[in-house]
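Report on the following structure.
All protein chains but one are shown in place.
Order of writing sets the labels: A and B. Residues in every chain begin at 1.
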Amino acid sequence: MDYFLTEEQEMIVDIARQITDERIIPQRAELDEKDEFPRDILADMAQADLFGVPLPEEYGGFGGGCLDIVLALEQLGRGCIGVGTAFAASALGIYPIMISGSSEMKEKYLPSVAVGEKYAAFGLTEANAGSDASGIQTTAVLDGDEWVLNGTKQWITNGGEAEIYTVIAITDRSKGARGASMFVVETGDEGFSCGPKEKKMGIRASSTTELIMKDCRIPQDRLIGRKGTGFITVMKTLDSSRPGIAALGLGLAQACLDEAVTYAKQREQFGKPIMAFQAVQHMLADMAIELEAARALVYGAARHIDAHPKDMSKVSSMCKVFATDMAMKVSTNAVQVMGGYGYMREYPVEKMMRDAKILQIYEGTNQIQRNVVGQELNKEYTRA
Amino acid sequence: MLLVDNELCIGCGLCEDNCAFGAIEVVDGIAVVGDACTLCGSCVDVCEVEALTIEGGPKGPQADFAEWSGVWVYSEFRNGMLAPVSLELLGAGRKLADARNVPLGAVLIGAGTGDSAEKLIAHGADRVFRADHQELASFGDESYGAILSGLIRQHKPEIILAGATAIGRSFIPAVANELGAGLTADCTRLDIREDDGALLQTRPAFGGNIMATIVCPNSRPQMATVRPKVMKELDFDGGRTGEIIEIQPEPDQLASRVRILETVVSENENVNIQESDILVSGGRGLDDEKGFELIRRLADCLGGSVAATRAAVDAGWIGYPHQVGQTGKTVAPKLYVACGISGAIQHVAGMQSTETIVAINRDKDAPIFNVADFGLVGDLFEVVPKLIDQIEKRRKQ
Partner (left out) sequence: MKILVCIKQVPDAKDVRLDPETNTLAREGVQSIMNPYDQHALEEAVRVKESLGGEVTALSMGPPQAEDVLRQAISCGADHGVLVSDRSFAGADTWATSYTLAKTVEKLGGFDLIFCGKQAIDGDTAQVGPGLAMRLGVPFVTCVQKVREVNPTTLTGERMMDDGYDVFGVDYPVLLTVVKDVNQPRVPSLKGKMKSKKATITTLTADDIGADAACIGLPGSPTQVVDVFPPPARGNREVLSGTVDEQIEQLVEKLAPYLE
């Protein structure tokens, strides 16, 4: 379908497609097999200016909108959502600074992220605080002109690979939702370290570790925005980033559909290609229909966000849920169409199905997204 | 330029259907020529109303062809050895020379060529032009080119053949440009056209998807490079006699602006399987890594490289660079000998463009036999050693 992209958007798609076809696809199986972080591929993306897409022009970026980053991530997702996640997590890590940071702070951190020289990471989740962010136990206490952080963040994407970490910590527990603040922690800060790499079911090219802060001392000016605005910043960050996760789902599903149709056309059973059997055709048709419906929703949501940046929660959650549930289903069905071959590592759909699962879990589980949509509906109908 | 006579054109579309390059299209009932036109003339031939003409045809004869006579072969010599293709070219050159009823010459350039000239005569040459000089020990485009073009100017052979090797494909184009000669690369077939004695040169194009026959109607000499292993060498005949003409290169012919600092001869193990014309490939049927010794022996015997299936690589019998298939390399050699390979589609995907596929497998129902040009049902541990013996026996004959 023609989504009437601008010339600039077509360029972003072209570049991301080329990186995906020439760099990611040839390497993805090995990266998955070896749990290897894709430094070389990320360097190629940096060279191609992709890291700059979501960052403002005044800090060396392209000032791209939500749809621009969605288009880039959709292509990367077609290759490997592990690589796509490593790339997207850097944007996620820098969003808090873009959203709430002072201009000095932006000047300090944004340019190196915009050119892919440094990666960022976002530290929210803890052992007892996942979907329920109020369970956060990491604390930050002002001691003289330094903040002292204590606590452990869990399952942090780009942990150990990034140099800039934006983390949330409780600054005043008595203030409830207004008692948390966000900080920038850098590699090399006193008392800061990353745990060993976690072993995961999928997206194994991405790095996932703990962030350990033990009397971690950082300068006072590492506070992002005003004290007590941490939760708001986190919510805005996730609202901005979720369409990107949806886009990874679109790319992954597209790749599954491509593999499954190609296979169905050449695999012969009972004397004809299995594509000739209606049972198979209908599965493939459903995959294509649901994929296109999801794409229309994600692109539409991204355009809405670009036009109405203050009204993004509901559409952002809607597109994340729909596209990632679709990606899980399509990848499962791709394996089914390909039968035993699909289950083998020789073909990429096995990895895609393993990878797809995380899309329904991270950056807010799909259950939490439905809560958001439900709450927004409640608000809307109350107002009316 | 291809001209369309709008008065005569009836817009029938025959020209459009016959254009191999998609360069002509009927628009509003009139043929319109596009930029892709190569002036091949096939549309002119099919046009029933004679609406098409090619203006400014090929240039007229450049010189009196009668001055140009004889067939020459550039006999490549490097690192103390004649390249095998040199002898193959003498076999092809001999046929052309006999068809034209002219002598066959060989040009030998190098240092320390020993009895190579005599060997060239024994393999069919009537005359050998030998430039043996210490300064010519390593190949240089400028020095070799200057000597060869000097000789061509002096002796005026009508046909010059060279191997389509790294050396031949490097300096022969420069020589052709200097002489204003037509040059056809990588010929797989050479014939003499009966009506005018011109050389018909057939070569693959578009990565082997198309064959083209080329002539040089209006210029001499006619030059062609030929792929190794395409032509057949003549048997060694020690009784043949011929003339060896010593060439003393002029000092300016030895000058070269490119300095060769070092020559490195690589080990065979580094061979890229995608570059090999012949691959012998092993699969699960080899049982263990010792099986690959057998595969290697057959590969050496055929002058090819060793390939493998994913199963064999995963079993640790051979390294990943040898793997062919969906997760390995895609290859398109001339000959692919599959030993103990069942022929799973993910393997076949990586080698189905091969010119000739041979399968050796003890299971007569193995899918590999569906893609093989020649299938041999049997135990590879029995078949392969016998095959090696037979090939060696045949070579000795």
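Of note:
Quick note on the criterion: contacts are C-beta pairs under 8 Å (C-beta built on N, C-alpha and C of every residue); 3 or more make two chains touch, one makes a residue touch a chain.
As the structure is a prediction and not an experimental result, all values here were calculated from the model.
Checked against the full complex, the candidates B:44, B:302 or B:349 give a single residue touching the omitted chain, namely B:302.
For the chain missing from the display, the contacting residue among A:5, A:25 or A:48 is A:48, taking the whole complex into account. Contact with the chain that does not appear here is found for just one residue of B:5, B:141 or B:300, B:141. When the whole complex is considered, the residue among B:50, B:289 or B:382 that touches the unshown chain is B:382. Although one chain is not shown, part of subunit A still touches it, namely residues 7-8, 11-12, 14-15, 18-19, 22-23, 44, 47-50, 52-53, 62. Residue-level contact of subunit B with the missing chain is found at 1-2, 17-22, 34-40, 54, 56-59, 78-79, 83, 88, 138-139, 141-142, 145, 165-167, 169-171, 173-174, 176-178, 180-186, 200-201, 204-219, 229, 232-233, 256-266, 278, 302, 334-335, 356, 358, 364, 369-379, 382-383, 386-387, 390-391, 394-395.
The rule we apply is simple: only the chains that are shown with their structure count from here on.
Between the Cα centres of subunit A and subunit B there is a gap of 52 Å. Residues 310, 326-327, 345-346 of subunit B touch subunit A in their complex.
Subunit A makes touch with subunit B in their complex at residues 29, 266-267, 341, 346-347.
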